[in-house]
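This is the structure I have questions about; it appears just below.
With one protein chain withheld, the remaining protein chains of the complex are depicted in position.
Up next is chain A:
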């Protein structure tokens, strides 16, 4: 089977006034891949991601997501992707059940599909006892897992995760990555940003962004060889120091 690129980016650039937040980045992501998008604070990860998901228009460059153009076909892109933002973004004043129902609804799922999804989902996440509790009462780790599951509710081709594990304890992070693996296993492409270098090791390929530019892009193994070290953390430090 021929591997197919679901994300194709060429010279994508975003400027805010004179400031270049994303500087001519070029890469592609294959179907079913877990693609780690690394970079220090302010490197431009979120900005790049927002262009790919169609809520920020690029200053220049080309990009196709799920085969659709980010300039002209954002509506089609939106139907094919899931997104979990850097900021936790479910409704705190709605219950677990109401959140799932709402997001299922705006993605056009039928009532039956929503009910089915919901029971699957709360079962998987171990949230059966709290389905009718407000989301605000859940611990952060649970919220994050719920948000991830909600971003997958419509079976998108690609899911964009912006620092999904920020501020979460190591055990929950572990579980989170298991969920990511599961989704990837089912054929969903994962585009994920993170600050944790141990998580970079779980990715199929990673790119490292420094000041708006992609400075390195390969499998974790090859990057470590190239920079002659045995941890991604060292690779990252070497690059970031320039």
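Methods note: contacts are C-beta pairs under 8 Å (C-beta built on N, C-alpha and C of every residue); 3 or more make two chains touch, one makes a residue touch a chain; residues count from 1.
Quick note on the criterion: contacts and distances are computed from a predicted model.
A.B. asks: Between "Carbon-monoxide dehydrogenase small subunit", "Tryptophan synthase beta chain", "Twin-arginine translocation pathway signal" or "ABC transporter permease", choose the name on the UniProt record of the chain that's been left out.
C.D. replies: UniProt lists the chain left out of the view as "ABC transporter permease".
A.B. asks: From the list A:22, A:38, A:53 or A:168, which touches the chain that is not on show?
C.D. replies: A:53
A.B. asks: Given the contact definition stated above, which residue among A:38, A:81 or A:96 touches the chain not shown here?
C.D. replies: Residue touching the absent chain, from the options given: A:81.
A.B. asks: For chain A, enumerate the residues touching the unshown chain of the complex.
C.D. replies: Residues of chain A in contact with the hidden chain: 53-57, 75, 78-79, 81, 83, 85-94, 98, 101-103, 105-108.
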